[in-house]
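Here is the structure we will look at.
All protein chains but one are shown at their positions in the complex.
Presenting chain A:
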Amino acid sequence: MYAQQVDTGAKRLKNLEEMSPEERHFQEKVDAEVRIEPKNWMPEGYRKTLIRQISQHAHSEIVGMLPEGNWLTRAPTLKRKLQLMAKIQDEAGHGLYLYSAMETLGADRDEEIEKLHRGEVKFSSIFTYPTLTWADMGAIGWLVDGAAIVNQVPLQRCSYGPYARAMIRVCKEESFHQRQGYEILLTMMREGTDEQKAMVQDAINRFWWPSLMMFGPSDANSPNSAQSMAWKIKRHGNDELRQRFLDQTVPQLEFLGCTAPDPDLKWNEETGHYDFGEIQWQEFFDVLKGHSPCGVERIQQRKSAIDEGQWVRDAAVAYARKQKQKAKSAA
């Protein structure tokens, strides 16, 4: 999940009787699956929640370019280099149209990015992990994009129109990335040397648990999740999505000929799902607080790119202004 633990400001859910007429009308529309569009009335909490979620999602797309950028200059073949460049380009594009969707809610892209750089808002925990070998490019495509898709498919039906529509395009491109990632690993497992196979298993060992953590801790008793669900921003609980991801991923893992770093992982005939071991949530919370090998560095790199690019953006603005003046005086 690219947006984790989004605060809705809700302590408990209001029932229809407690709502103002506007709120009630809004909730009835949402309940009837009518899309909310930018010019429609919406509760302030709904607007703020969406800004938080979409900006976190956009930030994650942009920060998510960095672990891959770490291998872009070292991609092993022309084909792999082209694929990775195209993937990173897609991610920058996702960031751009997510920020646009966010701006329809009255937020400002530059301000939200500054909040990220000041450490006031988060990006997905997964991108604080280092990419140590080329196999990590496969593991990220397969597991991380895979987990993101499981989360984002329901977001295509999110109650807020611009976000839902952005997700349709994002999901299409990410499915493509996931297949490419899996194919990187499959090639190494099928045609690679022993060293390469060990590289694949090592990448899976490192990214397995962090990918499961992407869905966030259980939200069964969370008022934020209940509110997001009532607003139909969120459609499923974190545990349900995590299970769905796991159920689809384990057969793919077996097909690769690899194992998960989880001795408790096994098929449960009764439930029709895979059982799995306990997630070490302390690591997740630590990572969110910056106790990770790359959390600080990712933000530093983003901040220095924007800071060092200030003079370029200034020049573009000054040039556009001069052109406008020229056109005016010529008219």
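Before moving on, here are some points about what is shown:
Criterion: a contact is a pair of C-beta atoms (placed from the backbone, for glycine too) under 8 Å apart; a residue touches a chain by one contact, two chains touch by 3 or more; residues count from 1.
The working rule: contacts and distances are computed from a predicted model.
Look at the chain that isn't drawn here: its UniProt entry, checked against "Phenylacetate-CoA oxygenase subunit PaaI", "Urea transport system substrate-binding protein", "Ferredoxin reductase" or "NADH-quinone oxidoreductase subunit L", names it "Phenylacetate-CoA oxygenase subunit PaaI".
Among the residues A:Leu72, A:Val121, A:Cys171 or A:Leu265, only A:Leu72 touches the chain that is left out of the figure.
Of A:Thr104, A:Gln156 or A:Thr187, it is A:Thr187 that touches the chain left out of the display. For the options A:Pro43, A:Gly95 or A:Gly295, the residue in contact with the chain missing from this view is A:Gly95. For chain A, the residues in touch with the chain missing from this view are 62, 65-66, 68-69, 72-78, 80-82, 85-86, 88-89, 92-93, 95-96, 99, 134, 184, 187-188, 191-193, 195-196, 301-302, 304-306, 308-319, 322.
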